[in-house]
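Complex shown without one protein chain; remaining protein chains in place.
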């Protein structure tokens, strides 16, 4: 796909972002060699999950490698807009600059590199690409997944709903797509339900498993310390979205590695039901 | 192990951290799909190295992939507590929020994702997991290493010492475990000694090696610039903990690639003694 080929071109590409870079627009920026954004108005987002799809032109590959697992899952499954400073903190872009300084900064950097001997610059980009760019098979598989998902009735329905409200035309939906994508009235077939630790038998089982590595029990209790600034909640509260069937199935298998506590004392823990 | 399976469940899990998340408790959070923490009171830590062990339930795998080599080595071998903001700067968690906003933020995010069509969300999590989660063999090897290390007499001794002082019961040891773990009176068999560059023959040899790539000499001298804000110390001072026997052995081998200076002039440098 184009964004993937762009990352391989033997020139240095610098993306300068003002306003919104979402979906394929963000994926175009992500395929460039550097991304600098206007602090006051740049917005980044991959809204595809909100319509039943996923980023199919490199977004998953680039964001996962740069943001790491938890931030990439937030950005991609949350499908929300990120302002420029949060995007910098997450490693989504190189950095933000005041809008007034953006052009001068990028021009100076481009001219600077333009004056260097080409062999070293190209060899460096090649070496960095070799360590960071996805295998074409990953790109193709994301793309195929995207095309399959956008063809699903539930995705078509949401895309049509957004299109009727103004997707891809200048207006409120585009300017606040992060909100708009979550305002779909129909809720049939949503990921839901939402549950917190207490209401997750499989996670409750998990707690036991963790206490068998000797520390999680401590976490809740220390978190519950009455004095001091730590509130009465457990140290870690997990909210899950979905039914966890997978884990309960997985959890049905007893885990030998859990029958021994780190304190040496045996503890008989069954994971799952 | 449970934390490893948790990362694979076909639901989106969001960890909300207040108070202390250490050891297995932190590893439970690390296995979730996102981690948000209360800025005022959340504390993260993997204290295992302080007791002779290492994180055996995913901590090494997750932290290394998210924090990168030097920050992961600091977090894991330093075994200290990290406050929420430092944890965010290091990429340990997604981000911190004021305690008062934490519940609302996570609830909104969870409900938002709950309303999206499941196929895209689950496919995205699977694709991100494929790129970021460790191979089960790595998880098993960390776990086996953990179980072997906690069984060593020196580890048992330190764990017993901490247990007698209140490990895993609500109190000072738990609330300041980062300090407590370093207060062990016995020092037999510690990693030590500590040495600075000057006192490291093998590193001094290293300096020569570096000067043969033509730049390190500069670093010290420029660092020593009398005027300006750069102090008189060498640009880079290395502190080493341990005896460096490994390197001296390694350094005994002459390195052909070092017999040429970057300036093209031949330079005869011997590495090591």
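Order of writing sets the chain letters: A and B. Residues in each chain are counted from 1.
Here, contacts are C-beta pairs under 8 Å (C-beta built on N, C-alpha and C of every residue); 3 or more make two chains touch, one makes a residue touch a chain.
As the structure is a computational prediction, the values presented were derived from the model and not from experiment.
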*Mind listing the subunit B residues that contact the chain we can't see here?*
48-55, 60-61, 64-65, 68-74, 76-80, 86, 89, 91, 138, 141-142, 145, 149, 152, 154-155, 158, 182, 184, 187, 189-194, 202-203, 205-206, 209-211, 213-225, 228-231, 233-247, 250-251, 255, 257-258, 260, 262-264, 271
*Of the residues in subunit A, which ones touch the absent chain?*
1-3, 5-6, 8-29, 32-35, 38, 40-41, 53, 56-57, 62, 65-66, 88, 91, 93-95, 99, 106-107, 109-125, 127-129, 131-133, 140, 143, 146-147, 150-151, 156, 159, 163, 167-170, 174-175
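FYI, only the chains that are shown with their structure count from here on.
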*Quick one: report the Å distance separating subunit A from subunit B, using the average Cα coordinate of each chain.*
22
